[in-house]
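What follows is a single structure, and I will ask about it in a moment.
Apart from one protein chain that is not included, each protein chain of the complex appears where it belongs.
On to chain A.
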C-alpha cells in the first residue's frame, strides 16, 4: 500500500539554524494525523515541507506516490492534490469568497466557468458559508474567512489536506465552527495532517498524534497514549502547560519540576496595580 505521505530523514535548516533534524513518519490514506509541540519546534516548517513551500535541506518527501524532493518533479502538478489551510487564512482580499474558491479551478484545473461556480458554491455550502459567496474577505469574521479558505482548498478535489494551526488566529467563540468543519471532513474520510494546539480536537479526531520538540519527533502514537498517557517527560511538561496554562511555571524549562512554585510568583501580583492605574 502506498502512503498518502511518506517522510524519510527530513532535515531543514535556515542558514545556521537547524529547524528539522531528521524526521521520519507516514500518513496513510484516510488517516488524520495531528502534530503537536511547543512554539518554534518546527511544526509549520514540517508541514510546509510536505507541499514544498519550504525546500528541505535533505531527506525525502513522497506524497501520493510522487517524490516531491526529486528535482524533476512537477511541483505545481503535485500541489494540486494537496490542499493547505493557513493560520492567517490568506484569502485573496481583492476577490469575493466565491471568486476565491473559483480562481484556481479556472486557472489551474481549467474548469469551465459554470462548473467552477457550481463546485465553488457546493463547497461554500459544505463549510456553512454558502450565504457569504458575494462577500469580500474583509467583510467576513475570522471563522468565516477560515471556512472559505477550507472551501477554496477543497474545490481542487485534494486527496490530502494540510492544516497549520487553523484556529490559532480566531476568537475563542469562532473556533468551534472551524473545528466542526474539520471534524466533518475527517468523518468523510479525508486524509489530514493537522498542526494544532486544540488538544481536545486531536484527542477526538486524530488517528495518530505526533509530538515534536526541537526539530525531532519525541513521541508518537494513538491519541489516547500520546495525549492521555504520555511516556516522555518533554511530552508531559508540554501537555501540562497547554492543558493547564494558568499553572505553568515562570520561564519553565522543560525539565524544571515545581522548583519555582509557591511564594516566588511576583509577576501577576505586580501587574495588578498598574492595571488599576490605567483603569482610573
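The working rule: contacts are C-beta pairs under 8 Å (C-beta built on N, C-alpha and C of every residue); 3 or more make two chains touch, one makes a residue touch a chain; residues count from 1.
Everything that follows uses one rule, which is that contacts and distances are computed from a predicted model.
Enquirer: Unshown chain, UniProt name, "L-cysteine S-thiosulfotransferase subunit SoxA", "Amino acid ABC transporter permease", "Molybdopterin-dependent oxidoreductase" or "Spermidine/putrescine import ATP-binding protein PotA"?
Expert: Matching the unshown chain against "L-cysteine S-thiosulfotransferase subunit SoxA", "Amino acid ABC transporter permease", "Molybdopterin-dependent oxidoreductase" or "Spermidine/putrescine import ATP-binding protein PotA" yields "Amino acid ABC transporter permease".
Enquirer: Would you indicate which residue among A:108, A:200 or A:243 is in contact with the undisplayed chain?
Expert: Counting the whole complex, the residue in contact with the absent chain is A:108.
Enquirer: Looking at the whole complex, which of A:132, A:152, A:208 or A:234 touches the chain that is not displayed?
Expert: The single option touching the absent chain is A:152.
Enquirer: Can you work out which residue in A:25, A:86, A:211 or A:238 touches the chain that's missing from view?
Expert: Residue touching the chain left out of view: A:86.
Enquirer: Tell me, which residues in chain A touch the chain that this view leaves out?
Expert: Chain A touches the chain not shown through residues 51, 53, 76-77, 79-80, 82-84, 86, 88, 90-94, 103-104, 107-109, 138, 149, 152-153, 156, 273-274, 277, 280.
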